[in-house]
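Every protein chain but one is kept in place in this view of the complex.
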């Protein structure tokens, strides 16, 4: 299966990439044991690659009111609504690892309303779902609902901005027919000892 | 009207911004005569600001198979489908200027299928609309249709990636309740002499 | 651009029209300085022309609880939801003139929920949007909501009936591929001195 | 059941109506044996009443390429898609009588695609359904498809215009909560001897 | 009309059917005076036939909190939403007979929100409509709403399960292009003396 194309567009060789991009990719490989295909597929366009991962890191790697696990929940739930295999599979794996929960990702990707989350997280995902599918209907009452459940304004921005970034990401995956690495499917499903 | 808030979130003072962001904003002001509100609203988060405009410039300012006017057509048509006032009004102005056509933006924002464009541009916008609304259904036949109308694979990436970036942008505008500057509404509507 | 066809169907010569229709058209031309294309496109069917404009005048020209500007708001907002270029452009112009507001029409046509209107007008447009898109779900609670915001029963009828008439009008424009006059695009955008 | 209100809005007494409207109503009563409620509900607004029935007669009573039965098919099928009880029940009755077919109306109102009609009529109703639900997508290929099945341009206008008029009518029925007369339900179901 | 095919798939002869299925069919014929086509169309697959009617009888023939008429209301309303001619026509007939009401079925099939039912029955059909169209959104608040209107938990199961069974049935009718018997259309429309 691993010989299936990972993008509809040309995928560059590591050796042909600008130094900063190659370094980033090697560092990920070092940490994860493999290179997630999104790095290779997007490297076809180095400038866009840099912008995408700068955006990604600014939103997904920061500390703040939302835990890193909750950030991944937003990605998995909205990517499920957008039927994006790459983001569901890759971020599902990250979510399982972050939350040390082997069930949550499959639940959130299929129907976040019925997943094993807290009522507060349900409100967060309702907000994310609205930003993802009907951002033009977001209104003050939605913001109030988030505040009412203890989200700060910075948390609200984070929730909406992560959703917005993965609205881009889901569409890039659809455009390029981006294929998740086989490695992701099993990650985080078995407790490490 | 100009005293209406331009974002639901805090808007920084120019003087409080990191130097590179302030420089970028002053340069835009210099060129346009005013600071488009998107720069101020997004400056609330400097790192995301930098990533967003890096992405934007990589896709919108480059030379290539798509003209700069056609790139704006993609933005206006898909932002119309997403009911995004900021992007329709601001990029509608840019489109009028780029194409020296005072009618096209209003047509594209309302119904791109009936706008004064070429059949080839209609195919481009059909593709963009699909990436915007149903990226999970994009298939090889869509790519073939674009190629059949003379779009190179790089043009196809550009069309899809611009659409993806403004899917993000439309959602950030909805999240922040971003308000376009009054100046945009009239720009490009009257021939300069 | 002005040599583009204004309808998919035959457009009669003024001289070939029944006297009452010609008189109506000449009177509009007198007042506006040009003949809006809807008059010429619909004149292909004199009886339907008479019925349409009788209906139009009964709803749009009357005094009552809704101002003439508010009546145009209903037209522009629902025509935007129905992606109708003719009605958005032509009635957008009328709305700018009636309200002496150069921004409102573009906002309402794109996303009435985020336009510069009063909360009461927002309720009116929510009701109009429901009649336009899901009239079969209109229920007593919707009527009560309108009354609660100070609309009389006659205002409610007006709101719904204007929406209904332009549901017809939007479909006639789609059927005939009706093209708005270039003149409309700029009307009401610049304050008269 | 016959004491249920026929409209959410005031229903005038026959004796309070302008002479021309009363005459029209009495003539219908004479012919049908009862007064269809649409006449009473719309008589609340005499000017709109006159415009509506002028429009109706211009489209539904004329001779032409479409038979009177086919005109009613358009009404019943599109009113079914719009979930309008008044138009489905009242025009269903008229259709049964016009076509001397007791089954067709129930089929068309539920799912015109599976009704006992000719392939040519199926094309006509596909076109009407598109005008009713997505008029902004009507394009030259739709017109060509109609022509290809033998419809003249006047027939195409009729098909679209009838659909447009009943888009108005369906919304007025939803607005007013218009109730069909009990008499309609059985009309045309039993062959007369 | 009666020589139109009743299924896209082979329809077995009564004499070729397993004894239990033939007996069931003959017994229905005895009671109704004709064999509803669903029995013949589904008999193409005897095992599925047995399962379907066992399921049907378990839900539709039992005593309980919902009357038999209310069970048919659920079938007719949700089959209308699913545009299923067979179920609308056949169960519309049964509903007219069960409720001794010649109007209700046509109303429910077209728009249950505006039918002559009690507020409690409206809540029941709102619940059924949600299970039919968006079961993944059913939540505790929906269950509470039903309880609040006096439905027991067994009634709630019945409402949902009948809806689920006819979701299957509507799809089998679409798959097989199942045709209702002409007999159904008139049944229950005229009071017996």
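Residue numbering begins at 1 within each chain, and the chains themselves are lettered A, B, C, D and E in the order written.
In the analysis below, a residue touches a chain if its C-beta (ideal position, glycine included) is under 8 Å from a C-beta of that chain, and two chains touch if they have at least 3 such contacts.
Keep in mind that what you see is a predicted model, and the values were worked out from it rather than measured.
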Full-complex contact with the absent chain, from E:14, E:28 or E:143: E:143
Candidate in contact with the missing chain, chosen from E:37, E:107 or E:132: E:132
Given A:58, A:109 or A:143, the one touching the chain that is not displayed: A:109
Interface residues of chain A (partner: the chain not displayed): 1, 4, 80, 83-85, 88-89, 92, 102-103, 106-107, 109-111, 114-116, 177, 182, 185-186, 189-190
Residues belonging to chain E that touch the chain removed from view: 8-10, 44-45, 47-48, 50-52, 54-55, 58-59, 82-84, 131-132, 135-138, 140, 143, 153, 156-157, 160-161, 163-165, 167-177
Residue ranges of chain D at the interface with the undisplayed chain: 111, 113-114
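In this text, only the chains that are shown with their structure count from here on.
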Common touching chains of chain D and chain B: C
Classification of the chain C:chain D interface as same or different, half of numbers criterion: same
Central chain of the complex, centres being mean CA coordinates: C
Cα-superposition angle relating the copies chain D and chain A, to nearest 5°: 180
Interchain centroid distance [CA atoms averaged], chain B/chain C, Å: 28
Multi-partner residues of chain D (each touching 2 or more other chains): 83-84, 136-137, 177
Chain contact graph, described as a line, ring, star, complete graph or other shape: other
Each pair of chains that touches, named by its two labels: A-B, A-C, A-E, B-C, B-D, C-D, C-E, D-E
